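Here we show just some of the chains, and they stay where they sit in the whole.
Note that the chains are named A and B in the order they appear, and that numbering of residues resets to 1 at the start of each chain.
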Amino acid sequence: MMRVQQEKFEVRTNGKGTYEITDQVQDKIDKSGVRNGVVTIFVQHTSCSLTMMENAAPAARRDVERFFEQLVPEDADYEHDDEGPDDMPSHIRMVLTRTNESVPIVDGKMELGTWQGLFLFEHRRDTHRRKVSATIIGE
Amino acid sequence: MMRVQQEKFEVRTNGKGTYEITDQVQDKIDKSGVRNGVVTIFVQHTSCSLTMMENAAPAARRDVERFFEQLVPEDADYEHDDEGPDDMPSHIRMVLTRTNESVPIVDGKMELGTWQGLFLFEHRRDTHRRKVSATIIGE
């Protein structure tokens, strides 16, 4: 029987970086009882984003973070600069990554590869409570 | 009762830039009567794309557009250059952003954060009529 279930959770971030949320999302799927379908994860912000990433090597994640620091530097000449030097780069990094990810659910589990983890990518320096939702559609 | 509803609309673009389509998508959701689910927005083109973006500060959108002008310049040495200098950059900018966005629908509304808007990102200089579809799945 097809149905939709929607859940929310918060992620506390403590400055720029990648924060794994795979377990929180799987927990919502477990609660829903859905065995086969798709979960759509969505962040309600424009200064953080979502990405899949290698879940085993923290050095790989640091390289990703460093790459974005260089590609979208804080010290470029932005027109929109009244919310601090990390504000405008945060929006651009969000545009270059994702606000939503959709992941298949098979036999009650997200169908991730061995090395895949789902991460919230925080682009601001300050601490934040980020709102994330998981919409589960399936049977 | 779960169902699927599909709607189309056109966006007239008048050169490079970001064009907000949040209201058009919400209008299609309103018509569908779906209260909870997901809307998948899709553009049928390879020279424009979709992105979430800050909806309040036009200067922030201009900074995003400027960033992409510099990251993917028109005057680079492209092999595929027979459709004008803005053609090949348009495909690369599309690859760097998105062709589809999936947004949760909660109580009949897209579950956007306060500052989130959905934008069509036009990468070509000429005027265009862009085909966008909204597929609403829910109950």
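To be clear about the criterion, a contact is a pair of C-beta atoms (placed from the backbone, for glycine too) under 8 Å apart; a residue touches a chain by one contact, two chains touch by 3 or more.
These numbers were taken from a predicted model, which means no experiment stands behind them.
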Whole-complex copies, counting every chain including the 2 in place: 3
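Throughout what follows, only the chains that are shown with their structure count from here on.
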Magnitude of the superposing rotation for subunit A and subunit B (Cα, nearest 5°): 120
Rounded Å distance, subunit A centre to subunit B centre (Cα mean): 20
Subunit A to subunit B touching residues, read off their complex: 2-4, 6, 40, 42-46, 71-72, 78-80, 88, 91-92, 94-96, 98-100, 102, 131, 133, 135, 137
Residues on subunit B engaged by subunit A in the complex (per definition of touch): 2, 36-38, 51-54, 57, 59-60, 62-64, 66-67, 71, 96-98, 101-104, 106, 111-113, 115-116, 137-139
